[in-house]
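Got a structure here, written out as structure tokens. Questions coming.
Taken from a larger complex, these chains appear in their original positions, while the remainder are omitted.
Going in written order, the chains are labelled A, B and C, and every chain counts its residues from 1.
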Amino acid sequence: MRFGVIRFPGSCDEVDAQLAAARVGEAQLLWHADPDLHGVDAVIVPGGFSYGDYLRVGAIARFAAVMESVVGFARQGGPVLGICNGFQVLCEAGLLPGALLPNVGLRFVCRQAELEVVTDRSAFTRACSRAERLSIPVKHTTGRYYAPEETLDELEAADQIVLRYAPGQNPNGSAREIAGVCNREGNVVGLMPHPEHAVDPLTGSTSGLKLFASVCEGDGVRAAA
Amino acid sequence: MAATAPGAPGLERAQLLGLTEPEYALIVEKLAREPNEVELAMFSLMWSEHCAYKHSKKLLRTLPTEGPRVVMGPGENAGAVDVGDGLALAFKVESHNHPSAVEPFQGAATGVGGILRDIFAIGARPIAVLDSLRFGELDSDRSRYLLDRAVAGIGHYGNSIGVPTVGGEVYFEAPYEQNCLINAMCLGLADRERLIRSAATGPGNVLVLFGASTGRDGIGGASVLASAELGVGDEAKRPSVQIGDPFEEKKLLECSLELLERGLLVALQDLGAAGLTSSAAEMASKGEVGLDIDVARVPLREADMEPFEIMVSESQERMLCVVEPEHVTAVLEVCARWETRATAIGEVTEGGALRILRDGGPVGQLPVAALVDECPLYDLTPERPDAQLYPAPSGGSAPTDAGGALLALMGSSNLSSRRPVFEQYDCLVQSRTARRPEQADAAVLLLPARPGQEHPALAVSIDGNGRRVACDPYQGTIEAVLECVANLACVGAEPLGLTNCLNFGNPEKPHVAWQLSQCVRGLGDACRALGVPVVGGNVSLYNETADGPIYPTPVVGMVGELPDALRAAGLGFSREGDAIAVIGSVTPQLAGSELAKLRGEALPEQLPAPDIAAVSRAAAVVREAVRAGELSSAHDVAEGGLAVALAECCLAGQLGARVRLEAADGLEAALFGEGVGRFVVSGPCDRVQEVVGRGGGKVVGRVQGDHLQITFGPETKATAEGEIDVGVGELGQAHRTLSGTIA
Amino acid sequence: MRARVLVRPKQGILDPQGQAVERALPALGFSGVRGVHVGRLIELEVEDPSRLEEMCQRLLANPLIEDYEVQLDGTAPEGHASAAP
């Protein structure tokens, strides 16, 4: 399994994501201005502040040359993981439903969060079991997941909620405690928590590894579709 | 002096710009004529306190700066020490006090931006930031506003640029009410042989300015601001606020490191206070060359800027580098790839002249030496005040029962949990943080694995209790250094080097001069005794308003190394049944303590002299025990004394403790007395016994239950008057004061 | 031509920034203020104003969560949001 991690101007967690992915496969960085995905098997849109988060989080990055290829890759069922800022980019790019709004507290929050796995059919939770508890840190100012009520109902009906904050853990006022969602096919996943920062007991927890490992299970994508 | 020559702004303008009459006369002498507008503006900045260290340089020269591990000492943008395996660690602390008092969010943000640039200016990748903050008491709206905005600003910049903020400190004391302190420290890693200096060399080489465009930001800003007391003129100074752009800096950082990686640069220098003027002059001075700069080539944000404005602009996120002609194209290409503006603005010349041109025509010419090295240095006229300068803290009715006093202390502004602050900082990015805030006494950062060491690591701590220094500038400063040593010891780290920021009032006043010289003497003595070199720092003077000077506040940042991060001890009790011991023999004193503050007691006029040798022996015992994996926890006893230290261990581990003490000097002193050099450690009984045997100290109890119980005298006696029995939950409640106040 | 784009949170979407301002005002002695909403203002110089609509749709606003309104220099504000399709 070869992971490609996109580097935008202003990405911050791209190397962390690369190191984390390299624990379960190979991983390389992909430059935002280069539309060539260099034949990777999975794409990670990392956290950070692409283009400074100016104007609106993810709004400018989604137009980067590489994103067109990512959209194509995703439409063909390729596994794509958006983390934090990457989640925001995928929403802006229309690969995932909904949007992310400023935390109700209006402040940046960096803390370890307890999460519950909702679906185990997404490309990045296949190695987890439903209702399994994960401990993964969050760090963001704009992480409040929003979608119109009827869309939220559909997401739940279609089993598109990937992670929820455990009771009392919601750091941002996210709708229905949502911490991550996926597209219908389950190959495109967006998460506010940072699994790349939960892969080593020395620097925190290890729950994040499972998410990277998931995509390596079998021929990820099509199985999910 | 001769009447002002035609076209020369003259003495009066010079004085408005902060120069004294004799200084102006000296400038005229060195130029053999009166300076024109451009030259005067440049001199006024380079000869300001901020750039020239007029009142501190002589003192700073007394500090020990040598050591086997020192790679770069004071004089460069940051100091650096060898951390083995071919790696060097660069670090420095810097202040941004006055800009932050004017606009706390942008002031604090650009403060972080500035210290980051100092680190990557020498070719090191920034790996961590720490912040040291001082505000007036929490019950003041202004203090809460400044805290809220400054913390937001630091987070905004550090978080956006992908450098973790791994530690810091905040104190609330009345003397900072009108003059808050915002100090930021940055650490960076580099291959030893890749460190680059800022000396411009090679006449004919090209000077390239890259990063943000140049606007009127901070014109008459930091340098001038930082050299004059804030006062009524404040409002007038406001329009020169600089706006930080972390996105631009992120690109600048990656771009600079790539340029160095590819060996395309001869020299690199950040633009900080005094902008192009100071950077160019410093580079020329260090390389003993001259420079030609054409201001017409400088990319401007505002069309109609005067040459002097361009030369003194403090627009952020800019760097200056020297490039061999054949590499210029390559340099511009790398910058373009990072969407970073880059322009050749001049070249290195023979001789020692800094020539400012506009479209090729000279608009100013100054001898570099005069600008950089020949500003007069002043001797201080220290005078010990005959009484304590500072009024007693406006404390009041602290509970008299020990349990109540403990809860009051845990909830007091200086001791309550900093969680609402540090949760606004990304402490994780770069995947190096092995100990986060509130997990241990020092932040622990992983280094790359090396032969024979799988988890080598760095530890870093920043400390400086202004009120203690106000009690006794000499001993108080020694305490600040020892406090850092103690913090490092708790995670098993040995000190490598020290940086510092000296925040003081007006040095031209004898009592401030006395504080400053006592402080620097203490700093030097402590560092010599401990064999820890001072590799860099910063000085911020004139922190004073009509209400008087701030507490004298030396902020000490210390870095250390540990062989195995897996063994770095946390501060929290971690196992029911573990034995608890106090290592180190210090007689705790209530005078100048947090409890004394709570009770509004006057500051003493001196502090007991810490026994540096004894403290460093105790620290060594703790350090070795931690490294040997003999302990489950280690925490040093600091503000609030032993009772507070025990409470913190309970909270961090969510476990209770039963402790029995002898009441040598009275119960209160034993519980809440302060004095650096004691440690609370826990671990398996036999191991802790051994450690006590080695270290001098005493087993005082055991980790147990969900209450903190502290009793005195023989086993048989039950909890009585003057003794403590508080639930861990209750301690946690009390500790949360700050969350109520900000977040 | 000088143009302005006013972007505001869509009706019914929680606007904590607006609430924060509304909460802060009374403390400063400003009573009688309600319905505060905080959005974004984008000012620009465009050669071809006819493309503004598309710019808003694609970049300047996110129609899922935001309404926007275009003001061309001198023209009166249309008063109400042009709800996005």
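Heads up, the rule we're going with is that a contact is a pair of C-beta atoms (placed from the backbone, for glycine too) under 8 Å apart; a residue touches a chain by one contact, two chains touch by 3 or more.
Only a predicted model underlies this, so the values are computations on that prediction, with no experimental measurement involved.
Each chain type appears once in the displayed model; counted over the entire complex in the file, the copy numbers are A x1, B x1, C x2.
We adopt the following convention: only the chains that are shown with their structure count from here on.
Inter-chain centre distance (chain A to chain C, centres taken as mean C-alpha positions): 29 Å. Computed from the mean C-alpha positions, the centre of chain B lies at a distance of 42 Å from the centre of chain C. For chain C, residues touching at least two other chains: there are none.
The multi-chain contact residues of chain A, meaning those touching 2 or more other chains, are 105. Contact residues on chain A toward chain B in their complex (touch as defined above): 9-13, 15-16, 19-20, 48-49, 51-54, 105, 107-111, 137, 139, 194, 196-197, 200, 202-204. Chain B makes touch with chain A in their complex at residues 152, 155-156, 159-162, 245-248, 250-251, 338-339, 422-434, 446, 455, 565-566, 743. In the complex of the two chains, the chain A residues touching chain C come out as 55-56, 59-60, 63, 92, 98-99, 101-106, 144, 146-147, 173.
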